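Before any comments, here is the structure.
Shown here is a partial selection of chains from the complex, left in place.
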């Protein structure tokens, strides 16, 4: 079979299926949440599953979208209501190659309080640039259904994210971006773990905690990026049902 | 085989078995707790397992009850002592098509303290109408065994529930109702998660937490209701032993 000229790299598709399964297996997503990858050959497109639980996604469920969140090949399949999270961030951030949106549980309390998410250990150095909180009331008023269900809300979220790796959505969840799909998954997982450990440390230390400073955070993030494959192999092995 | 005219929809029976398994698989029930569905053809009847652990229920274990909690077809099989929770709520709430009673762990502390269960994120918008606490001492005195073992106690609980989706039973557990079986399971699972996340947020924020306001909660609940199937497929896949 001849692939169309703009078909994405099959390895990227495989990784996107694995990313869906891994995020469920590691407790970042449950029946909801989604992960996308920018098309490797056409930067004005991105890949995202049809509306379904990430833990059940297969290759046949991956659709292609343009940056207005129109699906090129959906047919009658339902689309995620919040696909505008992806399209608007891809528009605003040319450096971003992958996006995870989740209701990652330990992060929810940080979105609902004034406590900042900060890097408590080197695995989450990517949080050193800060994790802004998006208050949907600022962009959509006080009677939304909390969902990023329009280009305008997606654009407002992208503005709040700015150049950061992570943004928290008050009363909803979070968004994690990265220059590669595997790194986005890595960051989503360690955002969840960092939130849990930071909350525990703040209780243990009665508010007095030593976080990574900006230089440590940046250097740790740079050191970890090339090591992502080591964790990916394990996560994939576990998520895709290999015997351990 | 000819089914009696009043046989419930086989799909509803299948869903009720799955609901039992899912509630165990997702940590809402342990060896105790139960879930019922109103008969789809006879609103004066409901379907509920014989007295057994929900995680082991099969289709053969489902019995039919009238609204006085008499089993139509139990034979010698033991009945749940607390079946009056179901019959009295079905009597009082014609809008209710399914009921979950559980000792869902994270919810227990909310039943035993003065802290209100409130929606911390959009997945639990159905909590926006409030979750009243039922104090059995008000209806049964201070020497009960805590169980809703009579029509009178069931009726008192139904009155305390009022029009809400969730009621907490002090020192016991909670009751969740919904206009469909799948939505009742969804609400029971997110009641448990919300309780955990709210407790964490209150500690993290030292009591200062931004909850969904009433409009956000109602709109989020309305937006989520049609999405329940997405999570149901995942929960069923996991609970019924499919490979992932």
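To keep things simple, chains are lettered A and B as they appear, and every chain counts its residues starting from 1.
The definition used in the following text is that contacts are C-beta pairs under 8 Å (C-beta built on N, C-alpha and C of every residue); 3 or more make two chains touch, one makes a residue touch a chain.
Source: prediction; values computed, not measured.
Novice: Given 2 placed copies of the single sequence, give me the total number of copies for the whole complex.
Specialist: 4
Throughout what follows, only the chains that are shown with their structure count from here on.
Novice: Could you work out the angle of the rotation that brings the CA atoms of chain A onto the matching CA atoms of chain B, rounded to the nearest 5 degrees?
Specialist: In short, 90 degrees.
Novice: Cα centroid separation between chain A and chain B, in whole Å?
Specialist: Measuring from centre to centre gives 32 Å for this pair.
Novice: Which chain A residues qualify as touching chain B in the complex?
Specialist: Touching chain B from chain A are residues 21, 24-25, 30-32, 51-53, 55-56, 81, 103, 105-106, 108-115, 142-147, 170-173, 199, 202-203, 239, 241.
Novice: Flag every residue of chain B that touches chain A in the complex, lowest number first.
Specialist: 119-123, 125, 193, 196-197, 200-201, 203-205, 208-213, 215-216, 219-220, 222-223, 227, 230-235, 237-238, 243-244
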